[in-house]
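Here the complex is missing a single protein chain, while all its other protein chains stay put.
Up next is subunit A:
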Amino acid sequence: MALPPPDPEFVLRGTSAAVHTLHFSCAGQEPDFPILFSGSENGFVHVWNLKTRRVDTALDGHGRKSVYWVETLDAKDRLLSQGRDQRICLWDLAEGRTSVTDSVFTENVGFCRCSLLKVAQGRWLMAMAAKSLEEVQVLELPSKTSVCTLKPEVGAKLGMPMCLKLWQLDSGSQPWLLAGYEDGSVILWNLSMGKALSQLVCHQEPVMSLDFDSEKAKGISGSSEKVLSIWSLNEQQNLQVHKIHKLVNSGISDITIRSDKKILATAGWDHRIRIFGWKKMKPLAVLDYHTATVHCVSFSDHRNPTERLLAAGSKDHRISIWSIYTQT
């Protein structure tokens, strides 16, 4: 008989609104304490101290409009947050400051989270949905100069971009972008040519989330359907469906592969977090704690793998923190 699934390590309450995005910053050395950023529907970004398990600061910069993406630029004191007020803010959190130092006005009305990729020391690429409906724009940070704008062919009818993933094979090499669209397809973009290399229709419904493992050239995407689609990128830069994994309940709002590429977690509309082995998509656990849709899942970036945590934010205003499969 298999063990019953574990309970959460602890639960963070107090956002008083649905949690839409989470980001860990735990790689720092002592005396730095591990931090979790959460963005919630009421427009606040909460900075959680994971040692005391309390909110350190609450950042209000999006005019009480929902925050649906947060990410740090290297250190925990430079934070990017994206809100429904169509702005992406860069925060300076060093030495107790809580000021917005810079911001980008996206003019996009969708829900597409941005994607950030560090291409060199002090230089990042950020992909975001652009003003016109089907386009994706890539900016260089911190200069905010536009690198390229990715337009699908005329008449492609992809709909809005729903999720983005910037990646490169190893640092210094050419960056790529994977984008999931409203019509259920995933497109691989070459940034330097600004051209779509491969398109794969892997869902019937809008792609809600995707993640990609560049080592194995394999990715996974989820939609509002009852399936997870696992696809791979072959030598000719063609995307092809590798496997379809059936789920019990429909709707996946977020997918994250852990940085060691061993397991992945999905956030389900059925209130459950599912853990799979990444190699063979072996189902490992179903974590049933939340009482409403889970919006986001995130793995921590602890230096010591045994301390690694999994966080999930849900519509029920709670953030559950789990410690699972940390020994491998």
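Points to keep in mind about this one:
Following the convention adopted for this analysis, a residue touches a chain if its C-beta (ideal position, glycine included) is under 8 Å from a C-beta of that chain, and two chains touch if they have at least 3 such contacts; residues count from 1.
Rule of thumb we're sticking to: contacts and distances are computed from a predicted model.
Among the names given as "Pyruvate dehydrogenase E1 component subunit alpha", "Telomere length regulation protein TEL2 homolog", "Protein O-mannosyl-transferase 1" or "AP-3 complex subunit delta", UniProt records the absent chain under the name "Telomere length regulation protein TEL2 homolog". If you put the hidden chain back, the residue from A:192, A:234 or A:249 that touches it is A:249. Taking the whole complex into account, subunit A touches the unshown chain at residues 1-6, 248-249, 262-263, 270-272, 277-286, 288, 325, 328.
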